[in-house]
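Let's look at subunit A:
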Amino acid sequence: MKPRGIFAIVVCLFGALALLTQPCLAGEPKTLKVGGLFCLTGFGSSAETYIAQGAKLSEEWINEKGGLTIKGEKYKVELVMEDMKGTADGAVAAATKLVYDHKVKIVIGTVVPFMVQAAGSVLEPAKVLRLVLYNCGMPSEYGPQTPYMFLTYDSTIEGMRAALDYLKEAYPKVKNVAYIIPDDGSVPYLDKLFREKATSMGYEVATVGKWAMTTQDFSPIITKVLASKPEAIAFANGWPQATGSMLKIIRDMGFKGPVFGCNYDDAYQIMEIAGKEASTDFFIHQIDLDSPDMTPMIKEIKKRAEAKYGKAYGMHIWGFNPLYELKQVIEAAQSTDSTVLKDTWGKMKTIDTVYGPGRMGGLKTYGINHTVCAPCPIVALMAGKVKWVKWVDVYSP
Partner candidate 1 sequence: MFLETKELTKNFGGLAAVFQLEMSVREGEIVGLIGPNGAGKTTVFNLITGFLRPSGGRILFDGKDISGKKPHLIAKMGIGRTFQLAYLFPEFTVFENIVTSFNLYPKSSFWEALFKTPSYRRKELYILEQAKEILYLVGLEGVKNVLGRNLPHGYQKLLTMARALAIKPRILLLDEPIAGMSLEEINYAMSVIEKIRSQGVTILLVEHNMRIMTLCDRVIVINFGNKIAEGSMEEVRQNQEVMKAYFGREDAA
Partner candidate 2 sequence: MVAGEHAPSGGRNWIKTVAYAGLIILLFLLPLFVDSVYYLHTFIITLIYTIAACSLRTILISGQLSIAHAAFMGLGAYVSSIFARELNWTPWLTIPLGGVSAMVVGVLAGYPLTRVRAIYFSMVSLFVGLAIVALMGVFQKYTGGDIGLIGIPPLPSITIPGLPTINFLSSKIPYYYFFLLLTVFCLMILHSLENSRIGMSWKAIAQSYLVASSVGINEAGFRVLALAVGCFFAGIAGAGYAHYNMVLTRSSFGFLSSVNLLIYVLVGGTGSFFGPIIGTTVLVIVPEIFRWLKTFAPFVFGGIMLLVVFFMPQGIAGLFEQVKTKFLHFQERKKPRDVS
């Protein structure tokens, strides 16, 4: 057969597939549309696919529990997800679609800092309540100028504080720490915050290793960092590829001291990438789904994720959390108006998260008290095994 013929058949097959999978547009009368911004393709999709699955679980969970009750009326939640395609332009397009096409007033999602900013440029002027999962502490990203943005869970800065506290406790002999960070524009802020916290705890910052975003092999930067003779090494915001690879190289090069990550990242994945031999004396901000020390809610989500997707990941829990919080806020405010919700949430002192009781904070750190500070779980990798450590209470004033 001619290539053209083969190709034509393939195209027809895909066309048929596309037609078959077209979603039916069912519109229930009482639904609250909530937008979801996730990267399902492109950069970041490796984690955000699972976060999106978690968000889907939370939607089902709320509806199973009878939805939301606002002023005596029952509302079902409908999560409308749009793909950001891993780019800032994609984030803007997806946010525009949510706000103006789907007419949502509440959006959950965005994890990668540059997409947080890009989506914010659309969502903030439209006064859309934004439940963000993660940020890296840049003032431009999150602060007084973003009144509709809420940080639903501990982020890099909180994770860094918790991790340094735990370092002091578990490795009291360590005197100096090296800090490794992607050179993505957040360095000046995170570097300053890290130094402040570390020096206030009596640590010396051995060196700050900055790696270019295009780095494939981390050996050179690790060589440089290890030359400064640190006793412990910290990673700022990163993703499993980078964290795992770096951990592996650090151990390969014979470094024996503790290594830790400040961001919320999948410990299992990091262990898979670093390999069992290298996965030791490492701890990170993450939950251990198998530990009995988890909150009842996490256990519940784990069961649901396993039932629906076959396997539960820490990212599922993370993605579940925003809607879980939103439910409480809506029920407290008895309204779906984003401004009312914002004001109500801003006045709340505490809020329950899937990770345990949360407190609202961040006024001093970020300039706005829209940060939910909940207990920060620490998981360690010890001798090739994931080991649950403990919950660290952390609060950003």
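Selection rule: all candidates are chains of the complex that A comes from, given by their letters.
Assume a residue touches a chain if its C-beta (ideal position, glycine included) is under 8 Å from a C-beta of that chain, and two chains touch if they have at least 3 such contacts; residues count from 1.
This one's a predicted model, so the numbers in the text were calculated from it and none came from an experiment.
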Subunit A: touching candidate in this complex (1 or 2): 2
Candidate 2-touching residues of subunit A, taken from the complex the two chains share: 3-4, 7, 11, 14, 17-18, 21-23, 40-41, 43, 49, 81-83, 87-89, 92-93, 96-97, 99-101, 113-114, 117-118, 120-121, 125, 136, 138, 140-141, 182-188, 212-213
